[in-house]
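And now, chain A:
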Amino acid sequence: MNTTNLAENLQLPFQSESSVEPLKTIISLDNVNIRYGSFHAVKDASMEIYEHQVTAFIGPSGCGKSTVLRSINRMNDMIRGATLQGKVLFNGQDLYEKSVDPVLIRRRIGMVFQKPNPFPKSIYENIAWGARVNGYRGDYDELVETSLQRAALWDEVKDKLKQNALRLSGGQQQRLCIARTIAVQPEVILMDEPASALDPIATSRIEELILQLKQSYTIIIVTHNMGQASRVSDYTAFFMVDQNRTGYLQEYEATEQLFLNPVHKKTEEYISGKFG
Partner candidate 1 sequence: MPTQNTQFRKKHRLHERIIEAIMFLFALFSLLITVGIVVILLRESYLFFSDPKVNLLGFLTGKDWQPMIDQFGFLPLLNATFTTSIIAMLLGIPVGLFVAVYLAEYASDRMRGILKPTLEVLAGIPTIVYGYFALTFMTPLLRMLFGQERVEIYNTGSAGLVIGILVLPLIATMAEDAISSVPKELRLASYALGGTKIETTFQVVIPAALSGLSATFLLALSRAIGETMVVALAAGAGPKLTADPFKAAETITGYIVRISGGDVSYNSVDYNSIFALGLVLFLITFTLNLISRKISNVFHQEYE
Partner candidate 2 sequence: AGSKEAKPQETTQFAWVEEQGVNGLPGVNPIKVSGNIITAGSSTVYPLSERMAERFKQEGYSGVITIDSIGSGAGFERFTVAGETDIANASRAIKAKEIEAAKLIGRSPIEFRVGTDALAVVVSNQNTFAKNVTKEELAKLFSTAKNWSDVNPAWPNEPIQRFIPGTDSGTFDYFSEEVFKNNPEPMLSAQNLQLSEDDNILVQGIKGSPYAVGFFGYAYYAENADSLSILSINSVQASKANVDNGTYPLARPLFIYSDAQIMRSKSQVAAFIDFYLSYVNEEVIGVGYFPANDEELEKGRQTWLKAMNGTY
């Protein structure tokens, strides 16, 4: 099989991997097993996430992408019956240690969801709220402005900051959610299919935004869209399910490598649309 041809034909515009400087690990999973009650959702996931890189999680529905993603900012704590074995380290600190307060983690590791979910408040309040509960001491107007600017939304909303956020379009709402996350100054941003509910134009704006944000933040993105993974990510993790519906990490590589030279047959089949 001719790999360059595949790339060409699929028109996958890979991110140039920034392998010049040595990459710093910011998050590492060490033999992570996650269960919902007695259902074993993810088994033995181990991986390193690199700082200032975009990492994509791909795989068929139900393979545990979201589950793993949520384990990184302890969002699974909010799900009844979810338990985790193994270690999740953030800057070397085990996030699941008893003394760790998940509330503080989540400020540092923000999250953006599939469906845009602004609070039913004003645009301004959407941004200011997170900062306020976390005891932000700076100038709020400034914070709102810079956050919206970074999320590439400022120009569109600057005249209607007092307007209810639900009146924005879907794509704008999603960018607002990103702005809101940025406002609490996280280091890592987790995104769970952030564009799958959006139209193609809004999608491409989000993709652009991700490429910009990666300069300041580490980003992990779950996506169903192979093209999107190849366009925005530096690294890609491919998850699969076994016959018990337990998810596992099948392959984790630099994105180009994974798409063009998959090691596993499953990966190749998935990428070429054989299932999923």
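Operating definition for what follows: a contact is a pair of C-beta atoms (placed from the backbone, for glycine too) under 8 Å apart; a residue touches a chain by one contact, two chains touch by 3 or more; residues count from 1.
How these were chosen: all candidates are chains of the complex that A comes from, given by their letters.
In this text the structure is predicted, and so the values were computed from the model without any measurement.
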| item | value |
| --- | --- |
| Candidate touching chain A in this complex, from 1 or 2 | 1 |
| Candidate 1-touching residues of chain A, taken from the complex the two chains share | 73, 75, 78, 80, 103-104, 106-107, 110-113, 115, 117-121, 129-130, 133-134, 166, 177, 180-181, 184 |
